[in-house]
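Report on the structure given below.
A single protein chain has been removed from this complex, and every other one stays in its place.
The block that comes next holds subunit A.
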Amino acid sequence: MDASWIDISEIYRRYCEIKSGHVCIIGEEGYRQDSDVQKAKLSREALTQLSKFVESRVRTGATIFEELSMLMSRVDLMADISEFSRFYDFVFFMCRENGQKNISVSKALTAWKLVLTGRFPLLHQWCDFVEKNQRYNISEDTWLQVLAFSRYTRDNLEGYDREGAWPVLIDDFVEYMSRISGSCYDNSDCHCNCGDPESQSCVFEDP
């Protein structure tokens, strides 16, 4: 695998392979399924390899977001929830720079707007809030939990549990929302302007 230009679809295909357990490490085909620990280790190594490869590939000049959006048009993300989750993870993977474990706020915002439009009714408010309040980079855990949050909460914040283990940023967001308008969430009309209502109603089932 040389570092020439490779389509993002190919990277995504490999990413999916690693994630689903079909690990393939360059120069060391196959893996022994003797323990979960071993498996996790191999998959982590494979991811590191892939990330190094992504860094070194020749770029066409298209931004990462243009590539992702192209990929979105090709992959059937509507197929099932796990397919989209994997793609969502992949977006984080691609947004990292120089092997960092987190991504910058501005990248995260662009990425959320790209992939969650139509899937997260509070997307607009969420991005607004993060832009104004978050100073540090977005960690992987926060990134992943935002997807879960978007599924739990749907049109209002009822699915949110105060005692739950949500990341601090999400806790703060809920607090901020209830501060700016107390009763607004009972009225689902309020927040439907940020997505395509059809996809909301047919794609997701409550987890």
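Following the convention adopted for this analysis, a contact is a pair of C-beta atoms (placed from the backbone, for glycine too) under 8 Å apart; a residue touches a chain by one contact, two chains touch by 3 or more; residues count from 1.
The rule is short, and it goes like this: contacts and distances are computed from a predicted model.
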item: Missing subunit (named according to UniProt) among the choices "Skp1-related protein", "LSM complex subunit LSM3", "Cullin family profile domain-containing protein" or "Proteasome subunit beta"; value: "Cullin family profile domain-containing protein"
item: Touch residues of subunit A, complete complex, unshown partner; value: 37, 40-41, 44, 48, 101-102, 139-142, 144-145, 148, 163-165, 167-168, 171
